[in-house]
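For reference, the structure is listed below as C-alpha cells.
Only one protein chain is missing; all other protein chains are in place.
To keep things simple, chains are lettered A and B as they appear, and every chain counts its residues starting from 1.
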Amino acid sequence: MKNSKSIASDEQIIQDLLPRKFKTSGRIWVSLLIAICLVGIYAYYRQLRYGLAVTNMRDYVSWGIYISNFVFFVAISLVGSLITAVFRLAGVKWGAPLTRIAEMIAVAAIIFASIIIIVDMGSPERFYNLFIYGRIQSPIIWDVIVITTYFFISILLLYYPLLPDIKILLRFKEKSGPGLHKFYSFLGSFWTGSHKQYLLSKKAIYALCVAIIPVAFTIHTVTSWLFATTYRPGWDSTNFGAYFIAGAFLVGAGSVVVAMYIFRTWYHLEKYITPDHFDKMGRVLVLLCLLYLYFNVNEFLTPFFKMKESEAGYLNDMFSGSFAPVFWFAIFTGILLPIIILLFKQGRKPLPMFIVGIMVVVGAWFKRYLIVTPTLLHPFMPMHDVPEMYHHYFPSWEEWAITSGSLAGAMLIITLLCRIFPIVPIQETINEHHETAK
Amino acid sequence: MKLLNKILFGSLSAIFLLSGYDGFSQAPDKGSLSVAINYFNDNNKIPYVLVRVKTKVNGKFKTVPGIPLKLFLNKDSAGLLIGKVVTNESGEATSFIPPSLKKEWSATIKHSFHASFMGNTKYDSTSADLTVGKAKILIDTVGRSVVATVLELKDTSWTPVKGVDVMLAVKRLGADLNINETATFATDSTGKASGDFKRDTIPGDLKGNITLVAKVVDNDQFGNLSIEKTVHWGSKFVSKANDFNERTLFATRAKAPVWLLFIALGIIIAVWTVLILLVQNILRIKKLGQEA
Partner (left out) sequence: MNKENNSRRDFLLTGLLAAGAGLGAVAGCHSKKDPFEAAADGTVKPSGKKVKLLSVDGEVIEVDEAFLKPVPHLPAITNSEARIGIPGKKFVMVIDLSRCKNLKKCQAACNHAHDLNPGENWIKVNPMQAAEHTAPYWEPTTCMHCDEPPCVKVCPVDATFKREDGIVLIDSDRCIGCRFCMAACPYSTRVFNWGAPEISEELASQPYSCETSIPQKKGTVGKCDFCADMTRMGMLPHCVSACPNGVFFYGDLNEDSVTNGAETFRFSDLMRDKGGYRLMEDLGTKPSVYYLPAVSRNFPFESGIENDKKQNK
C-alpha cells in the first residue's frame, strides 16, 4: 500500500521535474537573448575589424567593463562550489534541489568568463601564444590554468549527478524527441543504476566536492591577484583575495536565489523549491552579506583612515567624487539593504528574496566596475600629454553591447541547459522522498 | 601657312596644359640649400670629406636627405672628381679620396674641396668650398698627462703649429669624456698641448685599458683631426652582478624561479591527476553498464 503510493508519487515527481518544451513565453525569452547576443556579436565584429579603438578604453583606463564583467562572471561561477560542495560536505541536506541550478550557473558563467577575457585581448588571433609561449611567472597564465581546471571540474560535477537522471529521461523517448533522446543515450545509456556503479559515482562526487573548493578559491584569488600584483592604489592590497571570494559567494548565492525563484514560478516547482528553501537561502545570504560588509569595511576604512597621498585621489573619488553615486548605490543595494531586508522573516519569503537577489547581483556588477575603473583613473603619474578623451572613461556602445551580449549568452546557456536537463535532480528528490517516507 | 602655325601652336599648348606640366607652379618657390663641407682625418691615415645639406624652413634649419652632389678636389673639373654622393636620412654624405687623384693630392700642401649641386625641381643649384692645410696630430703620454702635438706640412717638412685647440678625452659610448674639467687645450709654440689625466678609476676593459683620444674639431685651417692611444689607466671592468641569467620573476619563461615551478607544477599535477582519475572513473562506470 505504502509502496504503491510511493511509486505513484515517484511518477508524479518525475512528471513534475522532467524538462519541458518551451512555451511561447519561453520562445520569446530565448529569441530575445539570441537577439542581444547577435548585437553583441556584431559589436565584436566591429571590434575585431577596427581594433579596441571602438571601445572607450584608452591608455589610462586600459581595462574597462570587459574586465569588470570577467570578474563578475568568475565571481558568479564560484556558487557552484558553494552550493554543491560546501553544502554537501557540511551535510546541508536542504541544498540538494539547488545543486543543479548552481552547477548550471557555474558552467555558464565560467564559459563566458573565458570568452570575455578573449574579447578583451587586443590581438585575440594570437590567443595560442598563451600556450606556446606561456610564462608561469605571469598571473594571467595562472588564471588560464585555473579557469580551465575549474571549467573541467564544473562540467564533471554537473555530469556525475546527472547520470541517474539521464536514465529516467531515457524512458521518455516520445517526450524528448529523437534528437534529444540520442543525445541522452550518448551521455548516459550505460548507467544501469547498479550498486557498483552507484558506489563509484558516489565516491567520484565526493572527490569532486573536495577538489572543487580549493580550485574555486584559487580561481577567484588568482583573479584578484591580476589586480593585487600591481602597485596601483586601490589594488595594492593584501586583503584582495579574501575580499573577492567573500563578494563572489555573495553574488553567486544571490544569482541562485534569482534562478530559484524564476524556475519555481515558471515550471511550477513550488513543491520542490519551497519557502523553506528560500528562508534558508536567505539566512545564508545575510551571512554572506555581513561577511562581505566586513571585508568592505576592511578594504576601505584603513586606507581612508590614513589617506595616503597616492590613494587619496582614488578614495575621494569613490566616497564623494564622480564615482560616489555608483559606489554608494553598490554598497546600499548590494550589501546594506539586503542585510536589513533579510533580517526579517518576512523578507525571506520567495518574492522579497527574489528582489533581494536581483539587488545583490546588480549591486555586485557595479561593485566590479568600481574595482577596475576608479583605480585606473588615478595613476601615480599625472595624466598628461595625452588626448583629452584619455582622462575619462564611459563605455562605448560596443562595450555595452558585448557585455550585455555576454550576460545574455550566459542566461541563454542556463536556459538551454534547463531545457535539456531537469533543473531539480529527479533521482535525488525521489531518494529523499523515500527517506522521509520511511 | 599662318593658319597652320596657329593650329599647331594651339594644339601644342593644349597638349602642354593637359599633360599637367607643373613647371610653372614649381618654379617660383624653389628652396635654397646650404651645403657645408667638413674634412676629417683620423689617426693620420685615410682622409675623407663629409657634406651636410640643410635648408631653412620657417626660420629653422632642417637637414635634407636625398640631395645628389658632386665632390671635386681643388676645382670643378671632370678630371678632379672625388665622387658623386647622395645625402642620407640625416642630410649627410661622405666620400673618400680615390687613388685616381694621387698626383694632384701629393702636389700641394693645401687642398680645396668643392661640392656642387645641380639643382632640381625643389631646390636651386648651389655649391660650397673648403680649403684645408695638410696637418697631422700625434698623441703621447708623459706620466699621467696626455700630450698632443699638432704639426702642419710646410713646404716639405712637418712644423709645429701654435694656438690650435685640442680636445683630450677618454673614448666613451656616444661621446668622449674629457680627461679633466678643461674642455680644450691650446698648443704652444712646439705644437704641444698637454693636460693631466684626472679620471682615475674610470672603468676600462677587463685589463683596465682605456682609449685616449686627441682631437682637433672643426678647425678653420685643418678641419677635423683625431688620434687615439690605448693606455692602462682605467680600473678593471668588473662585470656587475647581472641577474639576466638568473631565475627571477622578471626573467623569461625558461628562467622561472624554481620555487614557483615547483609549487605550480605540484598543484597542477595533483589536481589534474585527480581529474584524470575521475574521467577514468566514468569509463569504468561505462564498462560496468555495458557488461550488465
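Everything below uses one rule, namely that a residue touches a chain if its C-beta (ideal position, glycine included) is under 8 Å from a C-beta of that chain, and two chains touch if they have at least 3 such contacts.
Owing to the predicted nature of the structure, the values given are computational and were not obtained by experimental measurement.
Among A:Tyr45, A:Phe127 or A:Phe394, choose the residue that contacts the chain missing from this document, as touch is defined above.
Going through A:Tyr45, A:Phe127 or A:Phe394 one by one, A:Phe127 is the residue touching the chain not shown.
Which subunit B residues touch the hidden chain?
Per the touch rule, subunit B residues meeting the hidden chain are 38, 40-48, 50, 94, 96-99, 101-102, 105-106, 134, 136, 169-178, 199, 202-203, 205-207, 209, 211, 224, 226, 228-230, 237, 239-240, 242-245, 248-253.
If the missing chain were put back, which residues of subunit A would it touch?
Looking at subunit A, the ones touching the missing chain are residues 50-53, 55, 57-60, 62-63, 120-124, 126-127, 129-130, 133-135, 137-141, 144, 226-227, 229-232, 376, 379-388.
Note that only the chains that are shown with their structure count from here on.
I'd like to verify one number: the distance from the centre of subunit A to the centre of subunit B, where each centre is the average of its C-alpha atoms, in whole angstrom.
Spacing between the chain centres: roughly 61 Å.
Inside the complex, what are the residues of subunit A that reach subunit B?
My answer: residues 133-137, 142, 145, 149, 152-153, 156, 159-160, 163, 189-192, 194, 196-197, 200-201, 203-204, 207-208, 211, 215, 218.
Where on subunit B is subunit A touching in the complex?
249-253, 256-257, 260-261, 264, 267-268, 271-272, 274-275, 277-279, 281-282, 284-290, 292
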